[in-house]
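One protein chain omitted, others in place.
Let's look at subunit A:
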Amino acid sequence: MIRVPPALIAAALGLGLWQGVVWLAAPPPFILPSPARVAHVGWENRSLLIEHAGVTLSEVLLGLSLGIVIGALAAIMLARSERLGSVIMPMLVLTQAVPVFALAPILTLWAGYGMVSKVLMAALIIFFPVLSAFHDGLTRMPPGLSDLSTVMNARPAQALLRLRIPHALPSLAVGVKMAFVYAPIGAVIGEWVGASRGLGYLMLLANGRAKTDLMFACLAVLAISTVALYRLASWCLDRLVWEDG
């Protein structure tokens, strides 16, 4: 018997429900197009969708690289000095209370309508999850390992490199996986505020012209590529990072 992945079953059920609602309630297509219609429009506009998805994807990947590197380095810096960490961490938590959506116009003002403001937006949105997951791992050393490194007269730099960082890598992996889910949100918010390319831009354009089917197609492309990216990242990370037990 062939085993069907549960995620596929859930997706099929969702699409079936959606198609059923369209058949029964028969809303006008500009309110709720049927999944079949969305698929059709998506296929007709495939080159347009691919072009804009490519832009968004590059923004997402650049934002991910930037956000992960900065988040991880910041986590190491904060973990090295307990005092610095106790001063900076609450401030960082406070910055998370500011909705990133509110920062998008400012970023666009500073960095322009091009790719840079979207990359920054994506990096900004993932910076904190990466930092906090990694910082958590770095500061939660098993007490036995700290004892061992004390008795062995470890140099602080070596203890960081050989004990704390490797020990915290599974925590960093958790943060990075989250980042792969959040980064596309950042890029699309950036595109909504001001852009001439990208899936977010195309969605606004389609929305403005009541092309609801194209908007749904954009959304589908965004969702599918985000899930694909996340699965790829999880697959790689699970092979790269040591496992407990």
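Definition applied: a contact is a pair of C-beta atoms (placed from the backbone, for glycine too) under 8 Å apart; a residue touches a chain by one contact, two chains touch by 3 or more; residues count from 1.
Keep in mind that, in the parts below, contacts and distances are computed from a predicted model.
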Task = Consult the UniProt record of the chain that does not appear here and report its protein name from "Pyruvate dehydrogenase E1 component subunit alpha", "Ring-hydroxylating dioxygenase subunit beta", "Putative hydroxymethylpyrimidine transport system ATP-binding protein" or "Sulfate adenylyltransferase subunit 2".
result = "Putative hydroxymethylpyrimidine transport system ATP-binding protein"
Key: Residue among A:Val93, A:Leu145, A:Ala210 or A:Leu232 that touches the chain left out of view   = A:Leu145
Message = To test your reading of the contact rule: which positions on subunit A touch the chain that is missing from view?
response = 142, 144-155, 157-159, 162-163, 166-167, 169, 242-245
